[in-house]
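Selected chains only, in their assembly positions.
For clarity, chains are labelled A, B, C and D in written order, and residue numbers in each chain start from 1.
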Amino acid sequence: MSWQVYLSGEIHTDWRERIERGTADAGLDVEFTGPVTDHAASDDAGVSILGPEEKPFWKDHQGAGVNAIRTRTLLQQSDVVVVRFGEQYRQWNAAFDAGMAAALGKPLVTLHPESHDHALKEVDRAALAVAREPEQVVEILRYVMR
Amino acid sequence: MSWQVYLSGEIHTDWRERIERGTADAGLDVEFTGPVTDHAASDDAGVSILGPEEKPFWKDHQGAGVNAIRTRTLLQQSDVVVVRFGEQYRQWNAAFDAGMAAALGKPLVTLHPESHDHALKEVDRAALAVAREPEQVVEILRYVMR
Amino acid sequence: MSWQVYLSGEIHTDWRERIERGTADAGLDVEFTGPVTDHAASDDAGVSILGPEEKPFWKDHQGAGVNAIRTRTLLQQSDVVVVRFGEQYRQWNAAFDAGMAAALGKPLVTLHPESHDHALKEVDRAALAVAREPEQVVEILRYVMR
Amino acid sequence: MSWQVYLSGEIHTDWRERIERGTADAGLDVEFTGPVTDHAASDDAGVSILGPEEKPFWKDHQGAGVNAIRTRTLLQQSDVVVVRFGEQYRQWNAAFDAGMAAALGKPLVTLHPESHDHALKEVDRAALAVAREPEQVVEILRYVMR
């Protein structure tokens, strides 16, 4: 049993590494995918390849298009989607990914501190588990893949 | 030609009314739908009907479930989805709705100030139009339904 | 806003009537559908139309086929599915309908006493609300259709 | 030709082992999947990972969510779904799985004693075969994979 798990959301803490290390330690056969987490590269993905844009709106539009080639493909291929909401930033792309996962019928796990509970209630309602720590996601994977 | 347009997102300003008034003035045959916009009623939708919950998490979970009966049904029935991101709050449910609309192949229009452009770039990339004012949404509907 | 609500499950108590009466009293625009609730007619639906079968298994098979023409069509047409589990009987067809509703992405409401909670946990997990009394279903419809 | 077969339902007898042993003896290339069959572990899957819940309803809700990550993923990946109804218990999750399989267009095989025939007629009607013994399921797999 080999699963593909898409890790969406926050890119400024080590939650992905903690999940990957934990599942590796547990000997699970999981392939993790996700967005490009190099913030600068991600922001410049459009203009650095397709050419400069003066308006920030179109620069972002180009970049978001190139990134979506990756993210939509991998999200659609995945068996499970984990979405992390960190302490900071608006993270609307994380909630957007959660909405796509829900509409596609992908099992969804959210990962966020209790302080976000009320604001994330619609997203959490679509999830099959709400975790607080990356290690709980590892435990979930260890359990469901045993 | 009669269209059903789902208005998702911010519930604290009069953007829905401005769109509804504008389309009525334009004589368009549009049925607008959306979430329950009475904040208190929405928050209490679960516990007031299904019984009290002590933990805030489960109170929210109950409420979000009842609200989802409405929102998912109407979003799936709609021909066009408009998602408004206001100046305040995290509004993850709005981004979640946008993700569902995108995955369902619904034409998506976002409505937000320029200050949100960078944070919303993934959502905007999935939209067919990014409007700044409700009146632009009216003009879009007037144009596409003529 | 007019909705079609499929009422699946128990046929020996008046829960359907209580929901229908309550929504009528509330002035809601709901069309209720469901299986044929005349137990004897339902059991004989196959043999009375298609001819006698000696083996009970095939008699049931014929009857279940004819009934499925009705139930699958109406369940697929519905906007919301309510599934009632009563005190008695195995009611596997109710759980089967709940599984179909879940796979089809229909908003699901279950209605059953607390005594069934543990046995129905997988079904309830797929539901957006778990009600105890028919009047709560009326309140849910009143809320989501307002 | 390698097939993935999901074995849903009863967890208290050795029917899974008998099917697995039989197909192994027959040299068939089948990967069997199914729910976690350790009853205690399954019941505690939520609270042991995500934290304690006082109310039994929410404890079950948590557990059913974690289990669904496994069961929905594997059921959707499978080529054939076999659902076993044993002599005891209500087994609503088995009927729920059968409903999901039917709605997803998965070939369905039921496995149960004759005593359940009348109560399971709707589920059996959606099945392509109704077996009485695990060895018949082995024979079916041996035949369809030859």
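A few points about this structure:
Basically, contacts are C-beta pairs under 8 Å (C-beta built on N, C-alpha and C of every residue); 3 or more make two chains touch, one makes a residue touch a chain.
This one's a predicted model, so the numbers in the text were calculated from it and none came from an experiment.
All together, the complex described by this structure holds 8 copies of its single chain type, of which 4 are visible.
Criterion: only the chains that are shown with their structure count from here on.
Shared contact partners of subunit B and subunit D are A, C.
Matching CA atoms, the turn from subunit A to subunit B amounts to 180°, rounded to the nearest 5. Judged by shared residue numbers over all numbers used at their interface, subunit A and subunit D contact each other through mostly different positions, with under half in common. If you average the CA atoms of subunit A and of subunit D, the two centres end up 31 Å from each other. For this pair, subunit C with subunit D, the centres built from the Cα atoms lie 23 Å apart.
Across the assembly, subunit C contributes residues 105, 125, 128, 130 that each touch 2 or more other chains. The touching residues of subunit D, when paired with subunit A in their complex, are 33, 36, 41, 45-46, 49-51, 62, 65-70, 72-73, 76-77. Listed in rising order, the residues of subunit A touching subunit B in the complex are 56-57, 60-61, 63-65, 67-68, 71, 85, 89-104, 114, 116-126, 130.
Only residues 1, 3, 79-80, 105, 107, 109, 127-132, 136, 139-140, 143-146 of subunit C touch subunit B when the two sit together in their complex.
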